[in-house]
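All protein chains of the complex are present and in place, except for one that has been dropped.
For subunit A:
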Amino acid sequence: MIATESLSKRYPRVTALDRLTVDITPGVTGLVGANGAGKSTLIKILLGLSPASEGRATVLGRDVATDGAEIRALVGYMPEHDCLPPDVSATEFVVHMARMSGLPPTAARERTADTLRHVGLYEERYRPMGGYSTGMKQRVKLAQALVHDPELVLLDEPTNGLDPVGRDDMLGLIRRVHTDFGISVLVTSHLLGELERTSDHIVVIDGGRLLRASSTSDFTQATASLAVEVTDREEELRKALTAAGLTARPSGHLLLVDIAGEETYDTVRDAVAGLGVGLVRMEQRRHRIAELFIDDTQDGEGAAEDGGRSTGPEPQLAEALAAGAKEGEGSDAA
């Protein structure tokens, strides 16, 4: 789908992309990085709107430096910021955008009706967009990126500004864009947790450099863990668990236990019962990816306990990961 080869972008003062080499396959790919990590710069280059300082990139087998217009005809783009004029209706706006993508008038109308329905806009699509909620606006923005049935959509921070429910809806919709519509997706976010749920692959960039690229299952497998909180005697519990062959680390008043399999839950339960202390909570942590990165760069040392203590190697990244951690805390309380 997308391949870059030591792609660099240098502005007079900053280097936005630094020899980025990455290969993105069909499916849903999450592009993670803090603000300023180079995500938007990469999208601009991929759309052929900004020349790279160095290196090359291809999108759908076409060179971004020479075939920009051809790429833009086959790719949809949803910007991060607001981009909707408030005084026109969603239907009129998306029809216009469909025509700007080259769809003949009748096809533009039909595709607009279809696409708006698919993103979940019904009667309200005839009303001026000024009165829409953030969630509805995000859907219109997604619809205009999908209306010409692209082969690939680039979604820049599509969950920005949404409440948790809207966020889940949007992530589900993004998943469907690939599974039901057969359109590949490159979605950016500074929150790891949410991309973990949506993406097949995850690419992490920081300071314009590639930090890691691999499939989501690779990320999560190694990293499932259980947060255990007990009323007392945490240290003894940790020893008991270690003795039972589990890896447990203290994290404030919590114990983080690596999940080795289903039986881990039983081991923890029995150990707690054996000590005769109260079990306050036991929950699966879903922000494991975040810790993995810090582990990678910091050699384990439990630096990730609360995601982003300033001990992180890159303050910016640490911040992003902290956000990801908070975001991803799925509360599967036992």
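Keep in mind that, in the parts below, a contact is a pair of C-beta atoms (placed from the backbone, for glycine too) under 8 Å apart; a residue touches a chain by one contact, two chains touch by 3 or more; residues count from 1.
Throughout what follows, contacts and distances are computed from a predicted model.
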| item | value |
| --- | --- |
| Hidden chain of the complex, named as in its UniProt record, picked from "HEAT repeat", "Cytochrome bo(3) ubiquinol oxidase subunit 3", "Spore coat protein JB" or "ABC-2 type transport system permease protein" | "ABC-2 type transport system permease protein" |
| Contact partner of the left-out chain, one of A:D23, A:E54, A:D87 or A:D218 | A:D87 |
| Contact residue for the chain not shown (choose from A:V14, A:L49 or A:A260) | A:L49 |
| Hidden partner chain, touching residue among A:G27, A:G55, A:G120 or A:G161 | A:G120 |
| For subunit A, residues in touch with the removed chain | 40, 43-44, 47, 49-50, 69-70, 72-73, 75-77, 79, 81-88, 92, 96-97, 99-104, 107, 111, 114, 117-118, 120, 128, 144, 148-149, 169, 172-173, 175-176, 180-182 |
